[in-house]
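All protein chains of the complex are present and in place, except for one that has been dropped.
We just call them A and B in the order they show up, numbering each chain from 1.
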Amino acid sequence: MSTSSTAIGGHQDTFAATLRSDRWWLGPTLTAAGLIAFFGYLTIRVFYAQYVWADPYMSPVVSPPLFTPAAGYKGAVPVNHAWLGAFPAWWPSFLPKSPGFFFPVLAIMFRATCYYYRKAYYRAFAASPPACGVRGVPLKYRGETALLIFQNLHRYALYGALFLLVFLWWDGLAAFFKNGRFGIGVGTILLLMNAFLLSCYTFGCHSWRHLIGGKLDCFSCDAQSRTRLGVWKKSTWFNVRHMQFAWLSLGWVALTDFYISMVSMGYIKDLNTW
Amino acid sequence: MAERTFKIWRGNKDGGEFVEYKVDVGPGWVVLDCIHRIQMQHSTDLACRWNCKAGKCGSCSMEINGKPRLGCMTRMNSLPEGTITVQPLKTFPVIKDLVTDVSWNFEQNKRIAPFKPRPRDADGHHRMKQEDVDRVQEFRKCIECFLCQDVCHVLRDHKAHDKFVGPRFMIRLASLEMHPLDTDDRVEKIRKEFGSGWCNITRCCTEVCPEHIGITDNGIIPLKERVVDRFYDPVAWFLGKVFGKK
Partner (left out) sequence: MGNGPDIKDIQTIEHDVIVIGAGGAGLRAAIECSRQGLNTGLVCKSLLGKAHTVMAEGGMAAAMGNVDNRDGWKIHFRDTMRGGKFLNNWRMAELHAKEAPDRVRELEEWGAVFDRTKDGLISQRNFGGHRYPRLAHVGDRTGLELIRSLQDYGVHSGIHVHMECTALDLMKDGDRVCGALGYWRDTGRFVLFKSKAVILATGGIGKAWRITSNSWEYTGDGLAMAYLAGAELLDLEFTQFHPTGMVWPPSVRGVLVTEGVRGDGGILKNSEGKRFMFGYISPRFAPETADTEEEANRWLAGDKSARRPPELLTRDEVARAINAEVKAGRGSEHGGVYLDIASRLPAEVIRKKLPSMYHQFKELAEVDITKQPMEVGPTLHYHMGGILVDAESQMTTVPGLFAAGECGAGLHGANRLGGNSLSDLLVFGRRAGLGAAEYIKALPGSPAPVADQVQASMRRATDILNRDSGTNPFVIQDQLQDMMGKNVGIIRTKSELETAVGELEKFKSEADKVKAHATSQYNAGWHTALDLRNLLIASEAVAKAALTREESRGAHTREDFAGEREEWVKYNVIIKRGADGSMVVEKRERKPGPTPLVEIANSKIEDLEGGKVGADYK
């Protein structure tokens, strides 16, 4: 009865083996392409570190700036906008003087340990598994118990992201004022939208949802937990859409930065009221 | 009536092959209807579990065109043209044809400490608000079809049955852990014995769940966060040392 071609149950155990007849590879391929495109762009921008400022707009790629290059970088953040002024002399010469190396890294840590992005890159890059019912890479697997145990620190990345969020809102509000005069421009809207979408992403975070209410077993037991129930429910709304906001906010950061760089380079004239 | 071609895996633990069958499909038919027709007309000994045929008991789990699904809830008109392949679950040993030995799951359930409620109120009632039980009720919708166990790559590809209880029992644990009346503490076991760290949250369990339970987002991740509270939170650890809180 048995034939050479079929394993028990008809299941082959080689990489990517499946009897799925749909285009299961499309999802991980698009995810990989999206992650490479957006994170690639942002990484280049962090290292390039030029044209990140177009008064009064500051690119989220460098915000908030701890130091800023005093000279030699076109379109850099003015020195008086950096927390500690110009880059110090001890800064190694082989590294570009990019404010993006400091606080914005928190955003990368937040996204890197995010429960959604983990799915995205485990599937798209680690092929562990590439898609449901498709045989993954036949390598030794330890899940998140060994090397990847650091993923458990996602909540610290969340604290960092919350910190960052305050300044991104600040950037958005600051973009209403140019040389002390109130006004509004396309960049203002982009920056506000950026802060808004990042908020939607952050407040749907699984760790946030856990800390503000999910960790409770009883929501109705006292007044404080009833309040937390309300917050938890709102967070749940964002959590259900965590993937969508993850991509939207990521794309928006890139778009905002791209716009500011184009204005800074003079390729685009910012429409505004000033 | 349209004729459709099936390729069904026939065999047992020693070997087998795909066998082709042709079925005249009636209106509204599901895959399980076709299997019954094959049993009646072509092969009376074709083995396939089923009970309620309405998506409520979770017996007729199988892999249809490579996807873990319930035979009774997969409508024929939802499947693309061409031959339909039907296989037994991969994660569990084949007994015969589409029937697998899922007894491992029942063993896992026994390992989980049972519900341990607090005492009743003075008037003999337990009081819980609906909003307190909503989460638990979501997990208790589980019909134990074990499709999540089948698709979970930790079990399916890596055969880590001794390390990880699988999504079904993670949500069983979640239903106890989040139960407002339960007094038992299972967090340590969730990490050490039931293997919460083995899940890399790639969410296939959630994708295949016929009851649409948010297995990953509402069950496993909150459990992982509770494990973090206990084991991986340096701030909590520090505060605990300083203030002596548990």
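As a working rule, a contact is a pair of C-beta atoms (placed from the backbone, for glycine too) under 8 Å apart; a residue touches a chain by one contact, two chains touch by 3 or more.
All values reported here derive from a predicted model rather than from experimental measurement.
Taking every chain of the complex into account, the omitted one touches B. Contact with the chain that does not appear here is found for just one residue of B:Trp29, B:Phe164, B:Trp198 or B:Tyr232, B:Trp29.
The residue touching the chain not shown here, chosen from B:Val23, B:Leu46, B:Met62 or B:Val228, is B:Leu46. Annotation: of B:Arg140, B:Lys189 or B:Arg230, B:Arg140 touches the absent chain (contact as defined above).
Listed here are the subunit B residues that touch the chain not shown: 12, 26-30, 33, 39-40, 44-59, 73, 75, 95-97, 99, 101-103, 106, 109-110, 114-115, 117, 124-130, 133, 136-137, 140-144, 172, 175-176, 179.
In this section, only the chains that are shown with their structure count from here on.
Inter-chain spacing, taken between the CA centroids of subunit A and subunit B, is 32 Å. By the touch criterion stated above, subunit A contacts subunit B in their complex at residues 1-3, 5-6, 8-11, 13, 18-22, 115, 118-119, 122-123, 128-129, 131-136, 138, 141-145, 148-149, 152-155, 206-207, 209-211, 214-215, 217-221, 229, 239-240, 242. Contact residues of subunit B toward subunit A in the complex are 9-11, 13-18, 63, 65-68, 80, 82, 85, 87-90, 94, 100, 128-129, 131-132, 151, 153-154, 156-158, 160, 164, 177-180, 182, 195, 197-204, 207-208, 217, 221-222, 224-229, 231-233.
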